[in-house]
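The next block holds one structure in the form of structure tokens; read it before the comments.
Note that one protein chain is taken out, while the other chains of the complex remain in position.
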Amino acid sequence: MDHYKLPISDINKLFKDKKLKPSELYTEVFERTASTESIIHGHLSLFQEENIKKATDADERFLKGDELGVLDGIPVAIKDNINITGYATTCSSQMLSNYISPYDATVISKLKEEGVIFTGKTNLDEFAMGSSTENSAFGPTKNPWDPSRVPGGSSGGSAAVVSAGSAIASLGSDTGGSIRQPASFCGVVGFKPTYGTVSRYGLVAFASSLDQIGPITNNVSDAKILYNSIRGHDRFDATSLKDVNVKQPKLEKAKIGIIKELMEDGISEDAKSEVHKVSKLLESQGHEIIEVSLPLTKMSISIYYLIAPAECSANLSRFDGVRYGNRVNGNTSYEMMEATRAEGFGPEVKKRILLGTYALSAGYYDAFYGQALKARSMMKKEFTETFEQVDYLISPTTPSDPFKFGEKSDNQLEMYMSDLCTIPANLVGMPAISIPTGLSSSGLPLSVQIMSPSNTDNTLLDFAQNLESEVSFDALPQIQGDGE
Amino acid sequence: MTEKINIKNVAKLAALKLTSEEEQKLEKDLSMIIDHFAALSEMELPDEKITIHPLGMSLNLAEDEAFKFFTHDEALSNAPEAIDGQFVVPPALD
Partner (left out) sequence: MNIVPTIGMETHVELKTNSKMFCRCNVAETEKPNENLCPTCIGLPGSLPVPNKKAIEYITLLALSTNCAITNDGMFHRKNYFYPDLPKNYQISQFDLPVGTDGSLEIVVDGEFGTVEIERVHMEEDTGKSTHIGSGRIDSATSTHLDFNRAGIPLVEVVTKPLIKSSKEAVAYIEELRQLVIDLNISEGKLEKGNLRFDANISVAYENADELGTKVEIKNMNSLKSLEKAIEYEISRQTKMLKNEEIIIQETRHWDEKKEVTSSMRSKEGSADYRYFSDPDIPNMILDEDFVADIKKDMPLLPSDKRNTFIESGLSIEDANSLGKSATWIGELYNSVSNITKDSKVSFNWITGELQGQLRKLEKATPPNWLNPENLSEIISLVKSDKISFTSGKEILSKLIDEKINPEEYAVANKLIQENDTEEISKMVKEVLDENEEVIERISNGEQKLIGFLVGQVIKLSNGKVNPSVAKELLLKEIEQ
């Protein structure tokens, strides 16, 4: 029997009951990888050699009854912008193709303590900038549901490998939707936690006030397990929250708001009907559905595409070939930096750096970046006020089902619009989860997104889990060359 | 609305050497994006205190205790060029 689509808690029970060994699970997952990687190209690197020993070590622990926890022996894939000591962290960029990290991200240290087995590092849009993984310097990842379509981005690799069964779960990062959108495109669950609940130390920064690491999993219960093992205050991250006690939304007879502005132009009929379908299910569960209006969400793209590039233009300044990276020489150090960055960065990264530099430069700050910050504060107010009337908010995760390769690469604004529904959660800091709920008329996965107030993550996960069981989405991708 | 973006200046500030094709394409692309921002730029927004962070979080300060992180070799492990324990670059002019 195949185990790679089972929930983690079920797998853990099989390990404890000695009906399955971690090394057996690992072999299964690795065989999935072997048979699908050539099509999917989800992993950039695989840690096969040392994992064999890690898996047998886990076998020992379970045999002795010494197991570390529910995640012990579970193969998890890691997006290649999260640092693991001794392994490459390339961020899918030529700039870092030779960079070997000398330190662990905090989330990695935590997972190491749990006995997690890292399958390897997964593909992404270069430096997490993109919505399709087409911007990777090492070739795109293909959507397991249809290899002519994108898996989404920027955590395309992480979503694809979970969908394909090459990992039980994965970690991605989300700045404007980079966990949720690829999760939606690949028909799996993606969760972006409240900003500050998961440490960013060791995550290569794209936009510091927006980035969060989060889980991509086969089901909500796995997302909950993974989230709780990586969250917590970290003294190495000044933006890391200490535990905050806030009023939690209701799990029963909850009020759920459909965001009007995210059900209008630009959203496909398929996506809209998923939300309506789910709303009916929620009503049947005893919840109340109302329509809410959040006018500033219409400005989301503008606000985001000013704040994110501004922050990233400074965050990526450190890539200059001085202390690490693929250096291209020059007569002076400035010339060396210029040439190194010209060769190391792809076009989308260059574009965003220049956009951000421009937005911050003298004379433009007030009209652009300053204005975006003000709008962000106002947007936050809008959401806070709305959450006084509702417990949760619901919207499509993406405007449409997965698009084909090359379909949006020539139209930058259309590409940026892919993030319309997901950006607000990053701007406001609130938690958001995407769960697959059905298939489009083309047979491709569709998802809905649920959001709740900041610091209500576990309640949101519980709510989503209840919805998930009602929805009962059990479709799986048929990958070419699959033995089934 | 937009005045022409001086892409050369911006590239200099960002230490990015661009080819002339790149300059042309980027100027066009960026102008398009910036035009899209027009609606936002023209909005009347109150001049209240800005919070950089979505959650207006308070500052975590660290205790002043030193500890050793990298060995000398670890710190230089990815150095493109190093001599006598120092990172080496082409001459840096002021």
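Here the chain labels run A and B in written order, and each chain numbers its own residues starting at 1.
One rule holds in what follows: contacts are C-beta pairs under 8 Å (C-beta built on N, C-alpha and C of every residue); 3 or more make two chains touch, one makes a residue touch a chain.
Just so it is clear, the structure is predicted and the values come from calculations on it, not from any experiment.
Residue A:320 is the one among A:134, A:320, A:401 or A:419 that touches the chain not shown. When the missing chain is restored to the complex, the residue among A:45, A:83 or A:434 that touches it is A:83.
Among A:220, A:303 or A:337, only A:337 touches the chain left out of the display.
Contact with the undisplayed chain is limited, among A:208, A:229 or A:397, to A:208. Contact between chain B and the unshown chain involves residues 13, 15, 51-53, 56-70, 72, 75-76, 83-94. Residue positions on chain A in contact with the hidden chain: 81-83, 89, 91, 96, 99, 101-103, 105, 200-205, 207-209, 235-239, 310-311, 313-314, 317-320, 322-324, 333-334, 337, 357, 360-362, 365, 369, in rising order.
Methods note: only the chains that are shown with their structure count from here on.
Distance between chain A and chain B, defined via averaged C-alpha coordinates, is recorded as 23 Å. Taken in their complex, chain B has these residues touching chain A: 5, 7, 10-11, 13-18, 22, 26, 29-30, 32-34, 36-37, 39-41, 43, 45-55, 57, 59-60, 62, 69-70, 74-75, 77-81, 87, 89-93. Residues 98-100, 102-103, 194-196, 209-210, 233, 235, 238-242, 299, 301-303, 305-306, 313, 317, 320-327, 329-339, 341-342, 345, 347, 350-351, 353-355, 357-358, 361, 367-368, 370-378, 380, 412-413, 426-430, 454 of chain A touch chain B in their complex.
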